[in-house]
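Removed from the display is one protein chain of the complex; every other protein chain stays in position.
And then chain A:
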Amino acid sequence: MSLAETRSPPAARKTVPLRRRLAGLEGRLAGWVLPLLLVVLWEALSRAGVIAPNVLPAPSAVALAGWQALKSGELLHNMGVSTLRALAGLAVGGLIGFVLGIANGLWDITFRYTDTTLQMIRNVPHLALIPLVILWFGIDEEAKLFLVSLGVFFPVYINTLHGVRSVDPQLIEMGRVYGMSPFTLFRRIILPGALPSIFVGLRFALGIMWLTLIVAETIAASSGLGYMAMQAREFLLVDIVVLAILIYALLGKLADVLTRQLERACLQWHPAFQTPGSAP
């Protein structure tokens, strides 16, 4: 409580009543109540012997395995490798999707010539390409980069295209009559107008990014989280397998939180992202 008191600014207008502070805290923590309860239940059932340790080890055992893997440096190494792959794939596929989405949104000619092809490719599940990708690239980095890029490309492409196409034509007309150059028009009207939709694409892409990477690493890799889990399975180290799965969940959540922050920063103007009563 002393924290709440020392942090409240002197201006009378800004003093937030304790009740609202508690409500805010509750809002932030509510999402974690259920996971915590599940872990406690899981631990209790494991200790009581209801869940056999070779089926699902207790959370404490998983935490211990995690601590040991962390100490040996193996866990951090594998997490680093996976994260780098994920981000590289996101950057390559996302950038291509963004550029093509913008181009096809702006110009009919590129749309006519590329969209049909892209829609056909989109309907092939990209994970079905794994055998082919292994034949092409072996199990090197290129294979993962290719698959992740392909996976994230489509959500970014489709949502960017949709975003650009649905920018209010009245605003574009206004920009034209107010003498904006094509580049200024793009920078000040089309891009900001398409941004909410582009963020939707990015969040879809993040989900697909992890999914693709884990599958690819599980099937063909010599490092990374997926590899770590497969290796552990070979030696029947169930705790490491469970650890890997929990880390996926946390990384996925982390990516989502970061995107939300970015969205909040970029879309301040959007009524959906305005906190009530925060007028400057």
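By our rule, contacts are C-beta pairs under 8 Å (C-beta built on N, C-alpha and C of every residue); 3 or more make two chains touch, one makes a residue touch a chain; residues count from 1.
Everything that follows uses one rule, which is that contacts and distances are computed from a predicted model.
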Practice item. Assuming one chain is omitted from the figure, identify its UniProt name from "Sulfonate transport system ATP-binding protein", "ATP synthase subunit a", "ATPase" or "Cytochrome c biogenesis protein ResC". Key: "Sulfonate transport system ATP-binding protein"
Study note, to complete from the structure: By the document's definition of touch, the residue of A:N54, A:N123 or A:Q170 touching the omitted chain is A:Q170
Revision key, fill the gap. Absent-chain interface residues of chain A come out as 170-171, 173-180, 188-189, 192-193, 195, 267-271, 274, 279-280
